[in-house]
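Below is one structure, written out as structure tokens, with a few remarks after it.
A single protein chain has been removed from this complex, and every other one stays in its place.
Which chain is which? They are A, B and C, in the order written, and residues in each are numbered from 1.
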Amino acid sequence: MIDALPLLSPAWPIILGGLLCGLIPWYGLRKAVSLAMPLIAMAFWFSVDQPGTFGALEVAGFTFETFRYDGLSRVWGLIFIIATFLNSIYGLHDRDRLQDATALIYAGAGLGAVFAGDLLSLFFFWELTAISSVFLIWASRNPAAFRAGLRYLAIHVLSGVLLLAGSIIYATNTGSWAFNDIGLDAPGGVLIFLAFGIKCAFPLLHNWLQDAYPKSTVVGAVVLSAFTTKLAVYALARGFAGTEMLIWIGAIMTAFPVFFAVIENDLRKVLAYSLNNQLGFMVVGIGVGTELALNGAAAHAFVHIIYKALLFMSMGAVLYRVGTVKASALGGLFKSMPYSAFFCIIGAASISAFPLMSGFVAKSLTLAATAQEGHWITWLVLVFASAGVLEHSGIKIPYFAFFSHDSGKRVKEAPWNMLLAMGIAAFLCVFIGVFPGYLYAILPFEMDYQPYTFDHVVGQMQLLIAAMFAFSLLMRFGLYPAERPSVNLDTDWFYRRMGDGLFKWAWAMGGRLSASIQNRFGVAGRALTQRLFNLFSPAGAMSRDVPSGLLAIWTSVLLGLVMVIAYVAG
Amino acid sequence: MEFLASILPAQIVAHAPAIIVVVPLLMAAVSAIMPNGKLSWALVVISAAVSVVLAIVLTVDVQTSGVISYAMGGWAPPAGIEFRIDSLNAVLLLLLTVIGLLSAVYALPSVAMQIDANRQSLFYAAFLVCFAGLLGVAITGDAFNMFVFLEISSISTYVLVGMGAGRDRRALTAAYNYLILGTIGATFFVIGVGFLYMATGTLNMADMAARLPDLSSSRVVQAAFAFIIVGLGLKAAMFPLHLWLPNAYAYSPDFVTVFQATTATKVAFYTLVRFMFDVFWPDAAFVAVSFFWVFAVLGIVAMIVVSIQAVFQTDARRLLAFSSVAQAGYMMLGLGIGSVAGIAAGMLHLVNHAMMKGVLFMALGAFAVRFGIRRISDLNGFGRSMPFTSVAFTIGGLSLIGVPMTVGFWSKWYLGVAAFENGWWWAVAALIVSSLIALVYIGRMLAAIWVAEPQHDRDGDIVTARAPWLMLIPIWILAIANVWYFFQPEFLISLTNAAAEAALAGEAR
Amino acid sequence: MMWSPEIALLAALIIPVIGGVFVGLLGKTPNLREGATLVASVLLALNVAYLVSVTGDRPELIYEIGSTGLAFGLKLEPLGALFAAVASGLWIVNSLYSIGYMRGNNEKNQTRFFVFFTIAIAAAMGVALSSNLLTMFLFYEALTLSTYPLVAHKGDAKSSRGAAIYLSILLGTSIGFLLPAIIATQYIAGSTDFTVGGLLNGEASPMVASVLLVLFIFGIGKAALMPVHPWLPNAMVAPTPVSALLHAVAVVKAGVFAVLKVSTYIFGPELIAAAPASDWLAWIAALSIVAASIIAMSSNNLKRRLAFSTVSQLSYVTIGAMIAAPLALLGAALQIVMHAWAKITLFMCAGAIYTASKKTEISDMRGLGRLMPWTFGAFAVGAFSIIGLPPFGGMWPKLYLMMGAASTGQLALIGALILSSILNVGYLLPIPGRGFFDPAPKEGLKKPGPMLAVLPPVITAAGATILFFLIGPLTDFLAPVFGVEL
Partner (left out) sequence: MSETKPSRKRKKTEDEIHPVSRLFLWVEKPSVHFIFLIFLGIASFGLGALDFLHHRHEYVDWAEWHGFYAWFGFGGFALAVLAGWPLRKLIGRPEDYYEKAAGDD
């Protein structure tokens, strides 16, 4: 390992920036820091010209490898830095010091985790992402958001300690803390897998995402959408590439959110489901595990961060101006916010993988790899999910927010900084879609792949256009389920309702337990004391003044006893 | 201590065993005719001081030259009465005389308050008789003579207890009860001695001891054993024969309580040890069995049951009286263990208990002199009302519980170690349970003293008082002794070990 | 150098006592009196710092009690130095805080309070530095007795009752179990000295060791292992500085410190591993962790919640001691330090909240964080540290404990630790969370409370953070004790 170069992880300037933002009371300076730090980080990223492990710290017998720069981590590093920068622009209007600070720390922690070369460093940054990001949810400053944040944090802390426990078991048994390929069969592997799975929102473990993200702040949701889950994807790619189970998990992940998204009313929650669906593609790619598939996952993560951020940005802008993102309360906003609507459509087209959009060049890698390896059921699910993506992200989001029937709400267009951020993101979406070579060049593995073949474009267009046709028809005939205010049950029911009940039960039992421990002791103590008192108090049976005659009898009895003893023994 | 022995005239040293008993007796007679209590008190102090000196002399003598046999009136044993001092009773003599002196010093203010002026001389005289009787019991080597001294001390004690009637009429009933029971005990004892005389034809204890091994299967000897054990056990307030004791302690004058609690039962315990080891033959089956089935069992029951009784008392002195019975259980346990370590632990506790109970009762007396307290609730806030006495009381209390840094710890430590060596872990458990109960009842008093609100006078100030110096000095001597002998236990341990070895040496004869 | 290690050992006991004397004498002039406390605390901390620097010399002072085979002794070794450093360091902060709190709440009998406080500190030093079980027992009891008046400080019926429970459980367990265990140790091994590798190792059979272990673990009631914990919540009737220093640091830490020391030096890892009871005790500790957390969750009274949290966190140390792998012991030792800093922060925050707003119930504290940002911020840091998140000190003990458990294959204990983290989130974070993110109360306090009540928790919170980065020196210091190779 090359240890001579004093190269620093790009995470540090960003985390430092976050800490500074926490201390700086002046809005302008804070914003300057939050813009400058991603650029510095970018410089750090570019300053490394060859793979290697840098910035190793020796602490308490552990070696913390804080900057491992290799094919896999550099992709994620770059996109995280870009996302940080975009987020900073998007948040320029925001005067909340707490958010400024935690958003940067969170981003930095995500970067740190990506560049972590050992499991302990990974754990460190892993937990740091959890505790910094939760403030972006809490910063909404309402009780619902607070509770959701608490649930979010609990789940992520769980993920963190599972990672820690798994890593410890792994390291204890293998003697190495290195974070490389782990696999389910390694000691502790299952725990680590579970930890990653929680953060990656595996089916049944996913609901923290839909629960928390929609409740976070305008800026918060954008920031959140970028890092946590993609970090998990990275970790899976690093530790569990080629794990068969991931293919199935990923397939389920892509498919089931589609159904939930259809009936979801909160558009940011729709995006959260969409996030889940997109992660599924990446997870499948990792599960397939070939070079092409891993490239697909990496590329998908890269472009996904941009377009998902773009979509969240546009919904954030709506929320910021209108005050709600409930589909049932929106509609016709293109009349007030045309630019936002435009950028939103770009993002929607991108996520739907229209040709010339970034989604197309990335998603096709995964699909190709899946099909190449013969996982045809999975492939079929993915194709279905592609249609689904179009439904909820490609059509539903822009349609119900900006078009549909006019809600009559007339607001101002989004602030300039939001538009700028959206604009850059939209530009990137198109740029990558048109010039995929730049993206392909930084992927982990060298490959020779041409996304724009006639067959491919036609197939994709068939899928998309026919799906859109279906949409039009369904709308026409009133078969599309109308948007209406509601909450849909998901796995969060288990912990929000059942768990809530459990919690209340535990609460009651805890109260009773402690009360009864004390009471029981108290009651038993009092009963015993009373009984003893009755026996031994001055007026009690054992302590009453007895007539001397009785004592004389006692004496004789004892004499008799001693005689018997002596007699028996003698 | 050798220094003391060297400056005394050889004549006195030679006759020390007799003088130590005779002086108090004579002084008693003189004291009875003194015109006022103060003079009598001075006589008491002087004679106690003399006895202390003599006890030291005797102890040194025993340590340097072994067993002292003193033929009373020049008639050689076994025909004549023998005073016989070995390490076992040397300890006792020392304890008796030192405590006697301390309580004598302590007596003046208490007696001045609690006894009518015109009876104080008689009171002191009775005390001296009692003192002499106890010394006699400790020193004599003759069984019948022991009975005589036992009765001398007992009868004078009945008188002393009865004199509490000036303050509380219940003292009369208590004294009466004590009289009946004490007499029963003495009668049993003398019957037992009679049986032994029947079997051995001698009254000299050493002589008996020499003859008894051959008679171990004799039913007469066994009966004698039973009578003696029960008789002495009653005197020593062995459970369940202890019920005369609490009232006798609770209603007698404070000074009498102090003296009784620290000496009377100790002497009775000594006689038990003496008879178990030096008269009867410990290897005899009936003796061996009774170690466990009588002493250990009853001792443990006392340690626990009587301690619980103590917990629920409302009268402070009754509480401590019950505690004394429980503590006697510790000594019984030590005796029941029957090994050198056990006896040594028992003897150690005997000495320690005198020290701690001395402090406690003396402090109660001091409280009583100033505030006339009886009940535990009367102790409220004394920590601020009478801080010096309270601190001493606290030390005594902690020592009774057996907290390290007080001498009570060593009692339990050695008792525990002795029990462990015997494999009697259950005895250790009982020891601990009993200590915990002691913690509770002492805790009740300490809580009242330190935590409860003190009395306030009309201005809202805390009523404060200081015990008279004559009380405070002995209290603090004992309190300091309680701590001192924790850090310098060598003296006590060597004494009690010697005592235990002396007791078991009887076996070898 | 004039100041020799031996003198410093004694001085650690004497400085607080002398301070206490001065506090008592200066009772009439509160400013001077507090000055005496502060001077004593600073001197003690300096002295302990010196001791820490000479730990390598292992100075000792022994007083043999005649031929009894027993001895009193002081001896410096890393664990004790660590505990002494924690207690004395936090005493300074806590002294400042006590002044702010006691004055802010116009408590009565302040002189008595400060006097007994110094004595308690002296006793804690004694526990830290004692070289054998007997000495430790003595100071342990002294600590109990000297804190009793502090617990009963308010003097009303409730506090008398709480104090009575406090005293009876602590004295009862120590005399009922600990003392017999010490006697038995003396009997078996012929001494009670803390010995590297374990005094009883090789002397006692695993079965005997099991019995002794149970006696020790439950006898050290201050470690608050369920079911001997009720003294701790009951002690919460005390003024908050007492809860903070004594029930987050000195008293409970004396308890777990004793557990750790007994398992390290009396039993030794080998014997504990061989003793069947250690598994069961580890399980009891694990159950303790979970049950106490649940009870904490159901307590609306802040101090009570913190008390049960303490019960839960103390069991970490017990678990570490019972796993007895070197790394687990290291984790247990670190837990003493890390938890001390975090929990004292929480308690001091609770007191600062009370001082400023007279609120004791958690449900009444919503939105208060907006008015008392520093206090609630410090609370949040403390909470994060307790949960065990980086970059706060509380992470390390958890890490080492888990490593220890992994090394012996007791994976289920890891599960208990994981569960504990989640439960910690559930019962600790809502307090600062709701403090900051719920709307501020409409009426109520104007000021965030006296400076001296607000600053100390901020200092300790900073400490809890800094400790995360000081792990290197800490482990270097402790590792040799447990034979951990780093």
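The rule is short, and it goes like this: a residue touches a chain if its C-beta (ideal position, glycine included) is under 8 Å from a C-beta of that chain, and two chains touch if they have at least 3 such contacts.
Just so it is clear, the structure is predicted and the values come from calculations on it, not from any experiment.
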Selected residue (touches chain absent from view) among A:98, A:463 or A:532: A:463
Which of A:27, A:471 or A:533 contacts the chain that the document leaves out: A:471
Which of A:24, A:37, A:130 or A:150 contacts the chain that the document leaves out: A:150
Residues in chain A touching the chain absent from view: 140-142, 144, 147, 150, 217-218, 258-260, 262-263, 319-323, 332, 334-339, 368, 371-372, 376, 379, 383-384, 386-388, 390-391, 403, 406, 408-411, 413, 454-455, 458-474, 476, 479-481, 485-490, 496-497, 500, 503-504
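Here is the rule we use: only the chains that are shown with their structure count from here on.
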Between chain B and chain C, centroid-to-centroid distance (C-alpha), Å: 45
Mean-CA-position distance for chain C and chain A (Å): 36
Overlap residues in chain A, where contacts from two or more other chains coincide: none
Residues within chain C bordering two or more other chains: none
Interfacial residue positions of chain C with respect to chain A in the complex: 227, 230, 233, 291, 294-299, 308, 384, 387-391, 395-396, 398-399, 402-403, 406-407, 411, 414-415, 417-418, 421-422, 425-426, 429-430, 433-434, 436-439, 471-472, 474-476, 479, 484-486
Residue ranges of chain C in contact with chain B within the complex: 63, 65-68, 70, 134, 137-138, 141, 149, 152, 160, 163-164, 167-168, 171-172, 175-176, 179-180, 183-184, 186-187
Partner chain A, residues of chain B touching it in the complex: 173, 176-177, 180-181, 184-185, 188, 216-217, 219, 222-223, 225-227, 229-230, 233-234, 240-241, 243-244, 246-247, 284-286, 288-290, 293-294, 305, 308-309, 311-315, 318, 322
